[in-house]
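Let me begin by handing over the structure; questions about it come next.
For this view, one protein chain was removed and the others were kept in their places.
Labels for the chains are A and B, by order of writing; each one numbers its residues from 1.
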Amino acid sequence: MSADVFVLVEHRDGAVVEGTFELLGRARELAAAAGGEAVALLAGSGVDGLVGQLGAAGRVVVVDDPSLAEFTPTGWLAALAPIVRDRAPLLVLATNSGVGMDVAAGLSIAAGLPLAAYATAVELDDGSPLVTCQLYAGKVDVRVRFAGGRGIVTVVAGAYPVDAGRASGSPTIERLAPAATDNRVRFRRLIRPEAGDVDITRESVLVSVGRGIGEADNIALVEELAAALGGAVSSSRPVADSGWLPRTRQVGKSGLRVKPKLYLALGISGAPEHLEGMRDAGLIIAVNTDPRAPIFGVAHYGAVADLLDVVPALTKRLAG
Amino acid sequence: MRELPVIKTEGVLELDQAVIDGVDISGHWNRMFGQRSITEYPTDALDWVSGLAGGESLRNCYQCGKCVPVCPVQHVGDYGPRKLNAKVLRGNNLLEDPDLWLCTTCGNCYRVCPKEVNPLEFMPAIREQAVLEGNVPAELATAFENLQRQGNPLGESARKRADWIADAGVPIPLIAELGRPVDVLWYVSDYTSYHPRGKDAARAMARVLTALGVDFAVLGNEERSDGDSARLAGESGLFELLAEQNIKAFRKYRFERLVVMDPHAYNAFRNHYPRLGWEGEVLHYTQFLAPLVDQIEFRSPVEVDVTYHDPCYLGRNNGEFDAPRRLLEAIPGVRLVEMPHTRANGYCCGGGGGGMWLDGFVADYVSERLSERRVREAVATVGFDGTGVLSVACPYEPSRFEDAVKSTGNDGKLVVRDIIELIDQAMQQPS
Partner (left out) sequence: MDLVVLCKQVPDLAEELEIDSAGTDLDREWLNEVASEWDEYALEEALRLRDAVGGTVTCLALDTGSVDELLATCLARGADRAVKVGSFDERPDSHTAARAFATAVAGLAHDLVLTGVQAIDDLDGQVGPLLAATMGLPHVSVVTHIALSADGSTATVNQEYSGGVVAEFEVDLPAVLGVQTSQEAPRYAPVSRVRQLMKTAEMDAVDVAVDGGSGLVVEAMSIPEVGGRAEMIEGSPDAIAERLASLIRERGLVAGGVR
């Protein structure tokens, strides 16, 4: 058993995702406290360029093989599970994304390690990991330990600063051939969303709507407010799922990450998946009829009210 | 009256002269007694509908069209009862037809129909078949699911149904805690319990009942939705589930009468609960208060022009037009003016028959919401020269009409008040 902290590197289109950098920064701190190393686990094909981005790690274990050219759950598990099983790290950190969740679960079974999901904090208490997880759509916090003192954690994006993971350094590079391959899941192609009319990641003002909007017809009200502010309309997932706004307007874990100067969250409860996408906005104002909506935990200003009442009143005052 | 000879010609009943009660109605302009083609199509669809329990009266329709000018949806869309019936006669499958969901069961067509074709009976019967196929507009399905899970269509927690009591300002006994029989069990209902504007009416009612010294209590969290609109939208199973729960609660306690805020609850408890095992005296709150109106101490006049919207399920469908008006006329300062569509010919707000949870769906088929049209009628009646009041007696309406006031740009010209709110206001000390 080691005191190392492993980080599963998630990457796409030749770049390491931000969530991984958050974990690398944290892994460095934890490993230092535990007396071990932060080890980045990188699977892919022709990924030397990525290795260069992982300076924050003490060691990078690279499994570089054509069979791993694109992410597949089965491929990565076959390549990485034996490493985790054999090296018995103190912690394995992965992003709480689709990729992270898939691989982490597989590692949990393959390596016989417990798994704590939806983590917002990973700490060491007397050398033993202590994890804070968020359940029930962000309404409940749970603090857990691992029975055997070691485990796997999937961490929600935004839990740790990205910059700490972008540190430069010269980690030890270890290259391995995959212990096994598994191509029962085969990558076919990547489908990108159609270039929308608006790139919400570039807007400085976003007026964002959630289920509280009620029905598609009410979106017009919000468009007027956005126009008065010189911004654009964005949404949470349910609104995009209903087709009331294009997917390109969706903010959140499976949508886009935005950092506008002003983010108006209207009728959005603030489930963790949404918060991931906007919590770094400059000024966050939330309007919701539920006083206990988690959005009020990240907003700077809030009002318990019906957005259908507030929006026209606000538009009037701004347009005048 | 002379008995006229009847002449039969090959099974066709034709009268040269027809005199009824001394009135001669023969004439070239009156051809109601001629043989008339009902349908030239195969009757499978018609047979299927009229074979459903409740669907029988559709068979009587002979396309006279009297229903067309009185249907509220017909005023705003390409829909009318005759059109729906014609579709059935032609063999269309209504289960896939959006027209199945446009009727609010307001009953105005039934009122004028010479053949008593009754959508209040056949609409739920046909819709039930759609529901059994899982073929339900999504908004409506959500309301059904909320009703099942939490006993109210809004999806709010059942345990919070009585939370409004805390801010009522007067003590409101829970019948379970009272431990004795009461005169009045006050059934508060869904929107009155959960919706902000409904709660305004609830608190007003509590104050009025208290001021009158009425011996009353409420069920609190034991109360469940009456489910009548869900029944009319095709979920009879859900209606029965909710009725079972309510009846179980009713049977636990002893009370003289059930007083309700909601005409839909009135309809359910009065007309449908007896067959499910509960019967009792049921009064709409206006019927309960009207005889007591002289005992109400009005302290400040309410100087407003008021028009009254007859709720379909209190007025036309259950015959109560006068009690609400008596109350309004008793309030000092109120000037009551009738809208053109009034009393039995009142114009539906669009919330009945499931309409409350179909606005998004229906929007594709109508030029404006029924509630918007009604608001414009109210503004033309009392709001054209200042602020008028649209008074209502059904909890669906404050939210529907207030939305419509805003969306028709009539903010400032019309306010919406439940009658009980006006009474309560007039009972306050002058400010």
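Please note the rule applied: a contact is a pair of C-beta atoms (placed from the backbone, for glycine too) under 8 Å apart; a residue touches a chain by one contact, two chains touch by 3 or more.
Note that the structure is predicted; figures quoted are calculated from it, not measured.
Engineer: Out of all the chains shown, which come into contact with the hidden one?
Structural biologist: For the complete complex, the undisplayed chain touches A, B.
Engineer: One chain isn't shown here. Among A:Ala32, A:Ala110, A:Leu176 or A:Ala216, which residue touches it?
Structural biologist: Reading the full complex, the residue touching the unseen chain is A:Ala110.
Engineer: Any idea which of A:Asp48, A:Asp217 or A:Asp309 touches the chain not displayed?
Structural biologist: Checking the options A:Asp48, A:Asp217 or A:Asp309, the one contacting the hidden chain is A:Asp309.
Engineer: Touch as defined at the start, partner being the missing chain; which of A:Gly36, A:Gly165, A:Gly231 or A:Gly267 qualifies?
Structural biologist: Per the contact definition at the top, the residue touching the missing chain is A:Gly231.
Engineer: Decide which residue listed in A:Phe21, A:Phe146 or A:Tyr160 touches the omitted chain of the complex.
Structural biologist: A:Phe146
Engineer: Go through chain A and note every residue touching the omitted chain.
Structural biologist: Those residues of chain A that touch the unshown chain are 12, 70-74, 77, 97-99, 101-102, 104-106, 108-110, 113-118, 130, 133, 135-137, 139-148, 151, 154, 182, 184-193, 204-205, 227-231, 241, 247-248, 250, 252-257, 261-262, 283, 285-287, 291-294, 296-306, 309-310, 313-314, 316-318.
Engineer: For the chain that got dropped from the picture, name the residues of chain B it touches.
Structural biologist: Contact residues on chain B toward the absent chain are 131-132, 134-136, 138, 141, 144-145, 148-150, 155-160, 235-238, 240-241.
Criterion: only the chains that are shown with their structure count from here on.
Engineer: Counting in whole Å, what is the centre-to-centre distance of chain A and chain B, each centre being its mean C-alpha position?
Structural biologist: About 50 Å separates the centre of chain A from that of chain B.
Engineer: Hey, which residues of chain B end up touching chain A in the complex?
Structural biologist: So the residues of chain B touching chain A come out as 139, 359-360, 363, 403, 406.
Engineer: Name, in rising order, each residue of chain A that touches chain B in their complex.
Structural biologist: 214-217, 308, 312
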